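What follows is a short report on a single structure.
Removed from the display is one protein chain of the complex; every other protein chain stays in position.
For subunit A:
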Amino acid sequence: MGRRGPLGRSGRGVAVLLAGALAMAGTACTSQRTGRTGGAGPDGRVRIGLVTKTDSNPFFVALREAAKARAAQDGAELVALAGKFDGDNDGQVAALENLVQQGVNAILVTPSNSTGILGAIRHARDRGILVVALDTETQPKDAVDATFATDNVEAGRAQGRYVRAALAGREPRLLMLDGTPGGTVDEQRHRGFLDGVGLAEEDPRVLAKEPTNGDQNKAQQAMENLLQRAGDVNAVYTLNEPAARGAHAALQARGLAAQAVIGSIDGGCQGVRDVKEGKYAVTVMQFPKKMAEEGVRAAVEFARTGRKPSGFVNTGSTVVTDRPVPGVDSEDTAWGLRNCWG
């Protein structure tokens, strides 16, 4: 092993590092910085921060794009931040803190952890920033100024009522594909579904419950394993559409697709197409674009007039199916494709 080489190479290393940082920062500053100057802005521009759970989930992408479009329309500037993964509370806290420091007028947040985020929200509100929760509530709910979200208990209940009616008198043999243990939304949909389908949490007709993290692969695997011990399933609850696709794939592989009613929630365009193709019977559509647009509208109004929104604003949910059942209001997939997101 030699001791050391010629002079100056390490100097070059530093230079390379600096050049990289410079190039990166330079590009960043020219491409994205759109005319902001500190404080509330002498240019009168309203500044809004959006913090979603992740950057990757199509739901949050749709929400982000709708918020950006609405902000541009209203002449506001919107910075979109996100956690690295569903559950990244630390990342969301840092994002909120950095937005507060930047001096935004309002922050729209979809909390990954309904309690872990509270300190950062308090910090923002103490500085006179409007904080609105989108999609997911905080616990307690009044930790934010207002919440614009789907009533997830109601959406779950609609799915449950549909599945019960579609069984047309058969006794339910139910499998439940849940999301992430402890998630607020997951828990609300789960509870709503059981209420709608008319079963108690511990009812023996609920054959099994499995977490899937809302992931198609995990859902398929969970379903395959569950079918191994409960082949007579006739009803499947899914937390979201990827989980429903996974459930369908597992059922179809065993030739059981016809015997089970699969229900889902979300209303992504892929999900509506799946319903149209009969992969699952129903999906309950929610409206992320509406959440984003209402959120931005409220933020702009607050910045201009000081008026704050308050309470829980239900952005609604709609049952989408091509096989309507008595007693459940629904729209068909043609309507669904016109109104879906992502």
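FYI, a contact is a pair of C-beta atoms (placed from the backbone, for glycine too) under 8 Å apart; a residue touches a chain by one contact, two chains touch by 3 or more; residues count from 1.
Heads up, the rule we're going with is that contacts and distances are computed from a predicted model.
S.K.: Which of "Cytochrome C oxidase subunit IV", "Metallophosphoesterase", "1,2-phenylacetyl-CoA epoxidase, subunit B" or "Fructose transport system permease protein" is the UniProt protein name of the chain not shown?
M.R.: Cross-referencing UniProt, the chain left out corresponds to "Fructose transport system permease protein".
S.K.: One chain isn't shown here. Among A:81, A:163, A:298 or A:328, which residue touches it?
M.R.: Among A:81, A:163, A:298 or A:328, only A:81 touches the chain that is not shown.
S.K.: Would you mind spotting which of A:128, A:181 or A:204 touches the chain that isn't drawn?
M.R.: A:181
S.K.: Among A:69, A:94, A:249 or A:269, which one touches the chain that has been omitted from the display?
M.R.: Answer from the full complex: A:94 touches the omitted chain.
S.K.: Quick one: say which of A:57, A:113, A:152 or A:216 touches the chain that got left out.
M.R.: A:113
S.K.: Please output the residues of subunit A touching the missing chain, sorted low to high.
M.R.: 1-14, 16-18, 20-25, 28-29, 31-34, 36-39, 47, 55, 77, 79-82, 84-90, 93-95, 97-99, 101-103, 112-113, 115-116, 119, 180-182
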